[in-house]
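Note that one protein chain of the assembly has been removed; the remaining protein chains are unaltered in position.
Chain lettering (A, B and C) follows the sequence in which the chains are written, and residue indices restart at 1 in each chain.
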Amino acid sequence: MSQKRILLCAGTGCISSGALKARDALIEELNKRNMANDFLIVGSGCHGFCEQGPIFIVYPEETFYCGVQPEDAAELVEEHLVNGRIVDRLLFKDPISGVRVRNHREIGFYAKQMRKVLGNCGVIDPENIDEYISAKGYEGLKKALLMEKTAIIEEVKSSGLRGRGGAGFSTGMKWDFTYKAKGEKKYIVCNADEGDPGAFMDRSVLEGDPHAVIEGMLIAAYAINADEGYVYVRAEYPLAISRLRIAIKQALEYGFLGENILGSGFSFDLKIKEGAGAFVCGEETALLASIEGERGMPRPRPPFPANSGLWGKPTCLNNVETLANVPLILREGAQAYAAIGTERSKGTKVFALTGKINNTGLAEVPMGMTMREIIFDIGGGVKDNREFKAVQIGGPSGGCLPAEQLDLPVDYDSLAVAGAIMGSGGLVVMDEKTCMVDLARFFLTFTQNESCGKCIPCREGTKRMLEILERITEGKGEEDDLDTLQDLAIAIKDSSLCGLGQTAPNPVLSTLRYFMDEYKEHILEGKCRAGSCTNLITYYVFADNCIGCGVCKKVCPVDAISGERKVLHEIDTALCIKCGACIEKCKFDAIKTR
Amino acid sequence: MKEVLRCYAEDPFDYKPVEEVLVKFQGVKGALIPILQAVQEAYGYLPRQALEYVSVKQKVPFSRVFGVATFYAQFHLEPRGRYIIRVCQGTACHVRGGAKIMQALKDELNLEVGGTSEDLKFTLESVACIGACGLAPVIMINNDTYGRLTTEKIAEIVRAY
Amino acid sequence: MSKVSITINGRAVQVDSGTTILEAAKAAGIDIPTFCHDPELTKAGACRICVVEVAGARNLPASCTTPVAEGMVIETESQRVINSRKTVLKLIWANHPQDCLVCEKTGSCRLQDYSYRYDITGSTYKGERKEIEFDDTNPFFFRDLNKCILCGKCIRKCHEVNGAGAIDFTFRGFDTKVTTAFDVPIEESSCVFCGMCVDICPVGALTPKQGLRQGRSFEVDRVLTTCAYCGCGCTFYLKVSNDKIIGVSPNFEGSLDGHMCVKGRFGWDYIDNDNRLKTPMIKKDGEFVEATWDEALTLVANKFKEVGAQYGADALAGLSSARATNEENYLFQKLFRSLGTNNVDHCARL
Partner (left out) sequence: MAGLATAFGSGAMTNTIGELEDAKMLFVIGSNTTENHPVIGYRVKMAVKKGAKLIVADPRYIELCDYANIFLQLKPGSNIALLNAMAHVIIKEGLEDKEFINSRTEGFKELKEAVEKYTPEYASKITGLPAEDIVRAARIYGEADAASILYTMGVTQHTTGTKNVMAIANLALLTGNMGKSGAGVNPLRGQNNVQGACDMGALPNVFTGYQRVADDEVRCKFAAAWGTELSAKPGLTVTEMFSGAENKDIRAMYVMGENPFISDPDTAHVAHCMNALDFLVVQDLFMTETAKFADVVLPAVSFAEKEGTFVNTERRIQKVNQALSPRGEARPDWKIIQGIAQKAGFDWNYTCAEDIFQEIVSLTPSYAGVSYDRLGKTGIHWPCPTEIHPGTPVLHMGKFTRGLGRFTAVEHADPAEMPDEEYPFMLTTGRILYHYHTGTMTRRSRGLSEIHKEELMELNPADAAALGLKECDLVNVISRRGSVKTKLKVTNRVPEGVVFMTFHFAETAVNLLTNSQVCPTAKIPELKVCAVRLEKA
């Protein structure tokens, strides 16, 4: 094939960074030079390295360009495509060594990853089923269709695959329960209602490799005798929905979906349900209620969905990442799969690295890698060379782990012991500028907002916890607030109806456990060491650093800053509203808080 | 008392869009939420008459239709702007200054969260997480995502609409 | 049905499999508090006051929704359970008016009963409370949604039994509110005022207008009787205080499971309508004049005998009543047949 291939990341991150505009400029440039037919420009799913978008990879040499803007198109075409010279300035620059890297495999962010589930993301065109097929797609299904159903379930069981959405229940067991449940009609539901703030791996998989999810569902459906399935996707993921639609259409055309799939006699009908904006619908019974057209309020378990789920029929629910693992297991065998990871946590896990970290993005690593490796080797360490303070893992249901837990191997069980959970795999890194009390308050605001209101502990209890945290961050905390918080947290954990309520206190419990000092400081000394609780801080100009440039004075919305040019400036604390505009603008780190 | 069969012909409200939506969903199981999504798509919000019509035709109690409509953040019972600005309040955005972005938008549009401008052009909303945390802080205007925002960029972005 | 052996509070018990912990405890004579549970309705598991401790379980399951399993070891009043229940009660109180002194529900309020049982004097939590306008617009009951604890029994009764579906949970989280579509007054909704919601409300959120300030639940006599309207034959209790009916409460143990309609539930106040006939009346010169029973009965008896004597017994006719008792109908036909005629009928045909 004479065509050269240029792959661009068409994930949500890169698109919002201008990937499509850059692509259009590139095409225009190629047209101008009558070269359009020589190059095949392919949009792929997310490469995971959102920080560096838009990302373009030029094949066959796999040159990895990042931050490509429309105005770079001419140079890229002239230099690389015509003259075969690499455009150095668009290469990734290692934040530590400062060296420019040509191939993404040499980038620390990718080097330590083990991209299995994300293997196709950023490589194939998610809107073209042929590319998926040529990447061994649907081979797992073909293999499964020749197997006994119980054998498939056994295979998944022995792979050790555990649910990637939250609690980490054995996927094979879940299938087995649904398989054994009495009932003619059964359903499989893919939970793509990824709602944890700070998590976007499911979105990336759906955007980058939708067929893997469909194939996983097909295998599950075949194994448990389901003939109908739903993918419940957040409406906030329009691109994922549209790629999934295309994928379903193509799978139907190729006979992977619909009646009598690949002549096996097995039929499967797959539908998409768009969520309508309720975090709690990530809880499986609430999700089912939502599919049924009801308020997304969790239902008591038992009965478990495996026995009585959608419209009272046995239903198996798995999340996106879990299902995307399934074709892999069938294709490569349970043994190969189980070789990765730790004793009780098998395979890989995709993490979303966010917060104060250099390389934000998605990283897939084998289970058991330490937090340190993930954050520093892959994530490139804390942004702006600040001190690592904590990492929040598992979203609003998870917990905050401090620096002393950095060597914790990341697997289901170790995390639970440390007071966090795997959750969907969001990792939010925090530096010393993040106030842990405020962070706990932030998460409580979230869960309280998203509480469905059904059960008393969650509805009323999270409200009271939030109010206490608000008082503490406002400097109005009282000493016994900490006991009250603790008691409430335990009662809510003990007695809430669903997972949302049962885990809502986790961010508070884990910050109380690891950052009690900060709480006490807020209450007893009226101090916020991170300088983020505005009621507890005052802004001042750090004389050593101020050169009197006047930028701060200009941006201050309330004219609280005074000072002549080239003379030390001053902040009138009575006027200051602590908006932070001056800090953001000052290039000399001359405005500080205390 | 509930009047099961009102005479819709006499009502000045335009029932055509909701009628069309219901035709599309005829016989679909558990279709209430997709129906409401389509009704909102058609009217820009969920008008009371349309909901009542859905209730009667789908044989779902009106109270339940209302209960569902008020449960999900996506649904709106008041007319909204042509451009919905959703400001991400996710963790990543939070630690990267999401609140300031929100303030800047409030100032620029002179709106509170949940508010709609008088010309029905913009509605300002907060959203729990858009899932584009790598680009934090992030906003969405309809289906377009804007990331790595600073307060200065806000005016420029908004004025482009 | 197969049996399951479990241990509740140290006692070995055998129950049918599929039984919930709540039912098993009840059978064993152990009372577990509940707000949102009703045997007739879908299980909600919402209030969490009925949680118990099950050995080996990570958290405290709700006894109303959790079925027993072989070998289960259950504690219904362990310290952990008590702590949890106390927290639930305190959380309710943090968002509930504390006006028991004047609340109509006092004496039959579960929140009160359980607060007494677990020694809760109010809430220790400060913070926002809901402020919802008191609703007295409909003729039958008050709605004080500030007292609503969102157990949802009224909703389930309304949808699952009555079918009117007038109310539902609306909004979400802390703002959740049980109300009509668009929060219109209840009389503008599809409500048919069966009052079943009022009867199962565990707190003072729904209270009947009739009988207001006329007696606490423990001050009234309850007389079981049968409704005098349609042929369904609902049985219920008349609540009586000072020789007046002040309310009706369903007979949940009756054959119709305590189901009611608006007439039986609220339509009894005609009994003390001012226009009740209180003395016999005899028409004299086209006007009714009060008479003594003796006068009236004598006149009637004499007239019947006269007519019978003059025109034959078949010139008499009696129209009995489908609303009178069996005993009265029996006597009525006995009277006419004894007078010598079978001209006796009633309005069965209308």
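Convention: contacts are C-beta pairs under 8 Å (C-beta built on N, C-alpha and C of every residue); 3 or more make two chains touch, one makes a residue touch a chain.
Just so it is clear, the model here is predicted, and its values are computed rather than measured.
Within the whole complex, the absent chain has one touching residue among C:55, C:69 or C:301, and that is C:301.
The residue touching the chain not shown here, chosen from C:69, C:212 or C:322, is C:322. Contact residues of chain C toward the unshown chain are 138-140, 160-163, 187, 192-194, 209-210, 221, 223-235, 238, 240, 243-245, 251, 253-256, 259-263, 266-273, 275-283, 288, 291, 293, 296-305, 307, 310-311, 313-350.
Methods note: only the chains that are shown with their structure count from here on.
Relative to chain C, the chain whose mean Cα position lies farthest away is A. Spacing of chain B relative to chain C, judged by their CA centroids, is 42 angstrom. The mean-CA centres of chain A and chain B are about 24 angstrom from one another, to the nearest whole unit.
Of all residues in chain B, those that touch two or more other chains are 64, 67, 71.
Taken residue by residue, chain C touches two or more other chains at 169, 171-172, whereas all remaining positions touch fewer.
Put simply, chain C touches chain A in their complex at residues 43-49, 51, 59-60, 62, 65-67, 80, 83-84, 87-88, 91-92, 94-95, 124-128, 149-150, 152, 169, 171-176. Within the complex formed with chain C, the chain B residues making contact are 1-2, 48, 51-52, 55, 61-67, 70-71, 77. By the touch criterion given at the top, residues 278, 295, 297, 299-300, 302, 448-457, 459-461, 463-464, 467, 484, 487-488, 490-497, 502 of chain A touch chain C in their complex.
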